[in-house]
Structure formats: structure tokens, C-alpha cells
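A protein chain is absent from this complex, but the other protein chains hold their places.
Right, subunit A next:
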């Protein structure tokens, strides 16, 4: 399995750039003329195939739509358990990330969260994190 630490190469162009943006507080999403949202890396809109994608500012907060607490992880996240992973709704797009700043079992659907980039315990790899706002 590949690793994706910030100091390691090769990077995944598009995806790592997207994480850089969130880390710098300048998160983006991609929008097409039909107002479909998506996340990089993309060449066309996954919902309609339009090649006319523009970068738009990612809303600063989202709302948790579904959450699970993972107790049995893959080796890449073995030392992070138990951790909450959630899908959060940011309006035009949803994001998937780990939830920190609250006990995993206490994370609830509907919680307002902000995205950030932190590091995993296990391999010190970058990971998208949601923190309650």
C-alpha cells in the first residue's frame, strides 16, 4: 500500500493539492455549469460529463450526515482506533473524514464541523479531519 505523507513523493496531483488548500484554510470544490459539485482530481463532472469545471470556495462548515466508529482498522490506521469517520454534507459536495475533538462515540448526525488536515497516529500520514464548530 502506498503512503501519502506530505514529505514523501510522488504526490497524487489534484488530491494532495486539494488537501494543501484545506490545510491553508483555502479549501475548494469543483463546480460545473449545471451546478454539480465534485472533488479533485477530476477532468469532467462525474454527474453530467461537463468538462467546464471551475474551482469554487468550499463552504467553511458542513453537517455530519452519517458516522461510524471504527474499531477494527486496516494496518494503515491500526494505532488510531477507535476513531470516528463521517460523511459530512457541505452543500454542493460531501466530504469523508475522521472526526476529532470529541469522543468518537459522542459524534452525532447533524453536528456542524469544519474541515482541516491533520496526521494519523499510525503512519503520520495526512488525513482529512472534521472538528466540531
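To be clear about the criterion, contacts are C-beta pairs under 8 Å (C-beta built on N, C-alpha and C of every residue); 3 or more make two chains touch, one makes a residue touch a chain; residues count from 1.
In the analysis below, contacts and distances are computed from a predicted model.
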UniProt name of the unshown chain, from "ferredoxin:thioredoxin reductase", "Carbohydrate ABC transporter permease", "Methanol--corrinoid methyltransferase" or "Thiolase domain-containing protein"? "Thiolase domain-containing protein"
Name every residue on subunit A in touch with the hidden partner chain. 1, 4, 12, 15, 38-39, 41, 46, 65-78, 80, 83, 85-87, 93-98, 105, 109, 120, 125-128
